[in-house]
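One chain of protein is taken out of this complex; the other chains stay put.
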Amino acid sequence: MITLEGVTKVFNQGRHNEVTAVGGVDLDIADGRVTVLRGPSGSGKTTLLTVIGCLARPTTGRVRIDGEMVSGLPERFLTEVRRRTFGFVFQKFNLIRGLSALDNVVLPALPLGVAHRSLVDKAVGLLEHFGLADRVFLAVENLSGGEAQRVAIARALINDPAVVIADEPTASLDGERVGQFLAIAEELKRTGKTVLMTSHDPRITEAAIVDRLVTMADGRIVEVAP
Amino acid sequence: MRAAFERRRHLLDFAVRSLARRPTKNLGLVAIYALVVFLVGSVMLYGAAIRREAAVMLASGPELTAQAMVMGRHEMSRTTDVAALKGLRGVRRIEPRLWGYLWDSAGAANYTLMVPPASDGAHALAKGEAIVGEGVARARRLAPGKMLFLVSPAGKFLKTKVKSVLPADSALVSSDLVLVEESDFRAFFELPPDVWTDVAITVANPREVATVAEKAALKLPGHRFVTRADMTRTAEALFSWREGLALALLAGALLAFAILAFDKASGLSAEEKREIGILKAIGWETRDVISAKLFEGGLISGLAFLLGVIGAWTHVFFFSAGLFEPVLKGWATLYPHFPLAPTIDALEIATLAMLTIVPYMAAILVPVWRTAAADPDAVMR
Partner (left out) sequence: MSGRSPAERMRGSTATAIVFGTLTAIGTGLVVGPMIVADAAARRERAAALVGELALSDLALFTEARYTRNPSLADLHTPFQDGPASLEHFPTASLVVAPRGLPSGRLEAREE
């Protein structure tokens, strides 16, 4: 369970170009459910996602994960919480060019000192599971958009996170791939993962697997359904 | 323990894969880097080897050499001067020496003509005989039994038969020597029978050299006394000086490389910054990123260092520092051919490592630190 209390995020605070991206958000994100943040671009949903995912600290307010206050933690502990709890699928996938699919998938596990053989076997297993068995050694810049996203998902899952965060997951996918992505999301939910997405794509926001739809505008929550 | 080791090993794996993405660029960098280490290393190894060689060899020379001085210039010593030193306490042996330089226009080289000391039975010569050094033999194509003709500046001829050639082992001290018999020497240079070039003094107790020199100077105020320590110091200073000169010449190349390395290492490209951001976002700590980047730097500089040092060692000790010969030999035409004894000095190698690896690693560390310490949320935007 992730709890947000009065979270704000202000960029360039105190300067002439000060921007309030998130202005006072209270929200509970239930475990094992699919939550979607919806809203036009600039509504603050991606910024809120970075705060929830411990990529950034809120300017004011509190973030709790399973009751533990994480918003005030120093950088090192924040990193620790982040890699223990979250798996990220970025909008532009953010794979490292020049490295193979396999090398990209194992990246989050490297600093944990996992044994080499089990790590590689697990990564190959994930890639195979997502239908990428013949892409294991292919450099990621040679993958199609859908394949790159599935590599990114495999990378997000390598450390077995409780929460998977996806930012605009369908922005660069065509219709058929959207269905594929939803199937994966459903499978994640089925295996007990919490899924948190931002999207303004109706194919996502109106999908049957979505448990909760949070609508944002101008940095505030305007509607929570159901 | 195991996890900490495995973590480092994973980061090293990552560094290797990361470097392997641009093989041409990184191998080129290693090659240039190795060349710089090679040049600096060659100069250092050569300088140190020759200083050591000089120190060992000159350690068995005479403890004191007395030179007559007239108006600041070297003059001949008289037999009476030699006699004046006799009976000095602490002196084991007094050996007046005859030696001088001869410009040989046929060989276009300077020789050192010398009469073996009377005490030296191994090189005793009969009239008309000569023993030559390795360089002279090479320049004049001499071998035992062949004839050597010398012409003095005054036009006198000396016809000698080569008795033997000094071993190449000792070329470093004897390359240009031509040993002749005393009466031949005096006749050739038209010297009266009672003059000597200088006087070599052997002191019984090495700790008394300074005292003996002082007492001798009282007896022969017109003489200058050069101690063996002075000689070793001169050699030491001379070679340090030349080494310094060569390093100064290399400074330009070093500076150019430093700029290149600094530019490469410090100016993180947008792509590299993005990658660091990604790594942070997916759960790497600042220290993980820095470790991986330092591994990259360590791989490049370590590889270059090893290649450079091995190259320099081979160059200096297996090819007699062939590349430096033109600088070191100056105008001398009788440059000795001598093998340098390989000797390793851990401090030298450590200095070289400090000079080459540390600046490179430092140039990498600072910008990576700055980038890696930033919040990772930038990748979301």
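We just call them A and B in the order they show up, numbering each chain from 1.
The criterion applied here is as follows: a residue touches a chain if its C-beta (ideal position, glycine included) is under 8 Å from a C-beta of that chain, and two chains touch if they have at least 3 such contacts.
No experiment lies behind these values; they were computed from the predicted model shown.
In the complete assembly, the contact with the undisplayed chain comes from B:I310, out of B:L35, B:L250, B:I310 or B:L323.
From the options B:L27, B:A59, B:M147 or B:L255, the residue with contact to the chain not on display is B:A59. For the chain missing from the display, the contacting residue among B:R2, B:R73 or B:R89 is B:R73, taking the whole complex into account. Taking the complete complex into account, B:D120 is the one of B:D120, B:E214 or B:E271 that touches the chain left out. Within the whole complex, the absent chain has one touching residue among B:F149, B:W241 or B:F319, and that is B:W241. By the touch definition given at the top, subunit B reaches the unshown chain through residues 9, 12-17, 20, 50, 53-54, 56-62, 65, 67, 69, 72-74, 95, 97, 101, 103, 105-112, 114, 116-117, 120, 122-123, 133, 135, 138-139, 141, 166-167, 169-177, 179, 198, 200, 224, 226, 230-231, 234-235, 238, 241-242, 245, 249, 299, 302-303, 306-307, 309-310, 313-314, 317, 327-337, 339, 341-344. Residue positions on subunit A in contact with the hidden chain: 102, 116-117, 120-121, 123-124, 136-137, in rising order.
The criterion applied here is as follows: only the chains that are shown with their structure count from here on.
One inter-chain figure worth recording: subunit A and subunit B are separated by 64 Å, centre to centre, where each centre is the mean of the chain's CA atoms. Those residues of subunit A whose C-beta lies close enough to touch subunit B in the complex are 46, 49-50, 55-57, 75-76, 79, 82-83, 88, 90-91, 94, 96-99, 103, 106-116, 155, 159, 167. Per the touch definition, subunit B reaches subunit A in the complex via residues 2-7, 9-11, 13-14, 17-18, 21-22, 271, 274-275, 278-286, 288, 373, 375-377, 379-381.
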